[in-house]
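Just dropping this structure here.
Removed from the display is one protein chain of the complex; every other protein chain stays in position.
Each chain carries a letter (A, B and C) given by its place in the written order, and its residues are counted from 1.
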Amino acid sequence: MDYIYLAIALPLLGVLVNGFFGRRMPRKAVGTIASLVILGSFVVSLVAFLGYLAAEGGTHTVTLLPWLSLPPLEISYGFLVDGLSLVMALTVSFVSFLIHVYSMGYMADDDGYPRYFTYLNLFVAMMLTLVLADNLVLMFVGWEGVGLCSYLLIGFWYKKAAPPVAGIKAFIVNRIGDFAFLIGMFLIFWLYGTFSFTELRQSVETVALAGHFPLTLIALFLFGGAIGKSAQFPLYVWLPDAMEGPTPVSALIHAATMVTAGVYMVSRMSFLYSMTEVAMLVVACVGAFTAIFAASIALVQNDIKRVLAYSTISQLGYMFLAAGVGAYWIAIFHLFTHAFFKALLFLASGSVIHGMRGEMDMRKMGGLAKYMPHTYWHFLIGAMSISGIPLLAGFFSKDQILFAAFTARPDIWPNAGMVLWIVGVVTALFTAFYMFRQIYLVFLTKPRFDVAEIHPHEAPASMIAPNWVLAIGSVVAGFIGLPALFAGIIHIPNMFQPFVASAVAGGVHVAEAAHGAQELFKEVLTTSISVVVALLGLGLAFYLYQVRYGTTEKLKKAFAAPYRVLLNKYYVDEFYDNTFVQPGRVLCEQLSRVVDLGVIDGVVNSIAFVIGAVGQVLRPIQTGFIRNYAWYISAGAILLVILLWLGLAAK
Amino acid sequence: MNVIELIVFIAAAALALVGAAGMVMSRNPVHSALFLIANFFALAVIFLLLSAPVLAALQVLVYAGAIMVLFLFIIFFFVQPGQKHLYVYSLPWQTFFSGILVIVLICILVLGLYMGGVFTAEEHVQSAAMKVEELTSPQALGSALFSRYLLPFELTSLLLLAAMLGAVVLARKEGRGDMEEKD
Amino acid sequence: MEPIVAYSLVLSAVLFTMGVLAVLARRNPIIMFMGIELMLNAANLAFIAFSRHLDKLDGQVIALIFMAVAAAEVAIGLAIIVSIYRYRRDVDVDAVNVLRG
Partner (left out) sequence: MDAIIQMMANAPLLSIIIFLPLVGAILITLMNPAKSHRIKWFAFWVSIATFLISLFLLAGSGGFEKFSHIEQYTWLPQIGVSYHIGVDGISLWLVLLSTFLLPISILSSFSAIRKREKEYYILLLLMGFALTGTFVALDLVLFFLFWESVLIPMYLLIGIWGSGRRIYAATKFVLYTVVGSFFMLLAIIGLYVYSGSFGPGTFDFIYLRSHIAPPELQTWLFLAFFLAFAIKVPLFPFHTWLADAHTEAPTAGSVLLAAVLLKMGGYGFIRFCLTLFPDASVWAAPWIMGLAVISIIYGALVCAAQTDLKRLIALSSVAHMGFVMLGIFSFANTSIGQVGATIQMVSHGITTGALFLLVGVIYERRHTREIAQFGGLASVMPQYYNVFLITMLASVGLPALNGFVGEFLILLGAFRADWALGGLATFGVVLAAVYLLTMFRRVFHGECTKPENQKLLDLNVRELVYLVPLVLLMLWIGLYPKPYLSVIKPAVDRSVRAVMRIASGSVEYARSGEKAATALAQVLSEDTPGGDG
């Protein structure tokens, strides 16, 4: 499929049209154009996908133009078409399309309507660049490009105080990650002399520097970029703040697509990661830690979107956990299912906020199921999916992650797999609990607001329709990548794994699907535990918020200190503020005032002052009386003669 | 150098020195000018002795005649003797330092002449009578001026013209143009 | 060196120094100006002496041109003095210290 670049070009066309003429066109046209170009991207990706299937593994690159060409440095506008990039492109363009449609309803009354769709189209173009690029630098273009769009869209409502600040925070934290990413890129280039994924894979695999220190270094630096982009600990702090943006943006960028770029990158570079155990372990541990860390924060948050934001961070942690134990295809699979159910959850929460006139505090909601039944169902399906209720999409992907962790490389990391698995299971418990806590607080408990005043209402059709599509996806998406256990039972083969695995370095460290009886037993065991845990979380939420509504207040009092820590998100933001931001600000001001104006300019000005002072001292010599000057002239002439004379005499 | 020449030279030199000293020391500018005229005449005599008759004549005509007359005119027209305000400002130590400087200067000059071998009594051989003839003849000077030194000569005439114009402009009456600035 | 040339040079040095003295020590601009004329003449004398010594006309030519220059200079100089006098009603050079730094 040589026209894959159209998938990027079409949204860019949308950017140009809406960017230049958007303000002069009717709103309907703007939204329609924006959505249509994304649909076009989806169609292009789909055609490419079908072509790929027909060619049976027709991995190939499409090179358009050279970009930076300075031998030995050769970077071109080249696009890599393989299983991994096609899955990503399809996911991205499909979810984006739905969210564009949803946005047409959600943003209908906003002043910045054309601007919104311009940014959104630009985002899709950049995201597709990121996933389709055939070299690291072009990928970095997309990588930074999506960061830019994220910045612009978080700060979309720039008239308010908070959004622009959140946008800057997102951009800068991401840049810190990018800093590491850049260094990783430099190392790669000077070690392997290329940025192209295909060539890189060849040289890494042939040179075989497994366990080599620079290799680990590269992997860790690149992962630094992923930590920033995919909001992992310790650089996750921007994502909760990013919820200041419009909700569809949160759904698209900060849940379904952009934040998964790190996972994609690690999978794309899997050939490299698979060579270095240390980096793999770091990835897995960071992922696992972030998963449980963010999930624990999500337990007590009250803002409907913040819960989802921390949930996203947690789920991304799962993905890195999977990638870290070598199960790249599962990471991508979870990315794929997560895109559906998390987008669904966000869009549903957007409908709630829309119907509640901008209210986001769950403590002021309740009983909305009656007023917005569709949205209730959407949210319920999403929550069930993410919690791992059996047979929904999230169940399959999460289950496989846990299984992969459970069976991860016992030879290399004794017990590590077990620890990771336990962390994953606890996270699953948390996840089920906070999701259903949210369901209860928002939809089921008694209304805690003035119904007469707020008039909660269901969202318009343009917002409901995409949600239904996503809801269906959240239910069925898991069936294309069934675990071996289920594949064996219901005779649907795992289509996802072979498709993606051709692109990632599968096999080497991946715990392959169970074949033996012992493996099967393990899988049954872990799956059962997952199910039990999910139901436990659900049950707990049911008990606390439905059966014994009000118990939570007592719990809060009983565990005041831990509760406060969680509510304040472990004080990480405060810690960063006190450790980096404020001292940095003081440093800058002191540098500017004391060092720059004081010391450096001071030295310069002192030199000037000294010269001036010497001038002042010598000034009386210039009496202004001609006869004095005549005397000086004569004396000077005589002196000159004497000197010349002495000089001659010396010779 | 014969005796007569020597006597004439000594007399002329003495007059020149007296004239110069008188010029420097007179309180009255008119006296100064007159002393200077005496000095110029004496110099004209020495020029003659140095076989430069044309210049001797010009010295009398131009310097003693034209230039000094100009000086006297200016003095007569603008400066009344005994004007107090002429001598109001005095620079402290200026005379003292000038004296030192002048002493140093004269020492250096004389020393320089001495070191340069001026006083070594080496007999100057007059190469040929024709030389002296040529040196003293107005024709030779004239033809030199109009051949080899034509350009400087013409430039001098230009200079004189410029000076004439400049003097006219500068000495114009107040208020006739914007040459003179007013505070 | 021929005695007359040597004596003339010494005389020239002395006259020159007296001219310098006049310029430096006197406060009447007209007398200072005369000092300058004296210095010019001293220089002329030296030129002519050397002309004699070297048997070349060049010294005389230069002296001649000097005279012309001196004439021009006197004309301009006196004109300046006149205008300063008219302007300040006062011809003391020391009063004219507008060059003061």
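Convention: a contact is a pair of C-beta atoms (placed from the backbone, for glycine too) under 8 Å apart; a residue touches a chain by one contact, two chains touch by 3 or more.
Quick caveat, the model's predicted, so the values are computed rather than measured.
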Partner chains on view for the chain not depicted: A
Selected from A:182, A:220 or A:284 as touching the chain missing from the view: A:182
Hidden partner chain, touching residue among A:145, A:388, A:483 or A:537: A:145
Candidate in contact with the missing chain, chosen from A:5, A:97 or A:171: A:171
Residues of chain A in contact with the chain not shown: 65-70, 73, 137, 140-141, 143-145, 148, 151, 155, 158-161, 163-165, 167-168, 171-172, 175-176, 178-179, 182-183, 186-187, 189-190, 584-585, 587-589, 591-593, 596, 600-601, 604, 608
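Just so we're on the same page, only the chains that are shown with their structure count from here on.
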A-B against B-C, pair bridged by the larger set of C-beta contacts: B-C
Rounded Å distance between chain A and chain B, as computed from the means of their C-alpha atoms: 97
Inter-chain centre distance, chain B versus chain C - centres from mean C-alpha coordinates, in Å: 6
Of all residues in chain A, the ones touching two or more other chains: 623, 625, 627, 631, 634
Shared interface positions of chain C, touching two or more other chains: 20, 24, 27, 94
Chain C residues within the chain B interface of the complex: 1-11, 13-22, 24-28, 30-31, 33-35, 37-38, 41, 44-45, 48-49, 51-53, 55, 57, 60-61, 63-65, 67-76, 78-83, 85-87, 90-92, 94-95
Interfacial residue positions of chain C with respect to chain A in the complex: 20, 23-24, 27, 32, 93-94, 96-101
Chain B - residues contacting chain C, complex: 1, 5-6, 9, 13, 16-17, 20-21, 23-24, 26, 29, 32-33, 36, 39-40, 43, 46-47, 49-52, 54-55, 58-59, 62-63, 66-67, 70-71, 74-75, 78-79, 85-91, 94-95, 97-99, 101-102, 105-106, 109-110, 113, 117-122, 124, 127, 131, 134-135, 140-141, 144-145, 149, 152-153, 156-157, 159-160, 162-164, 166-168, 170-171, 174, 180
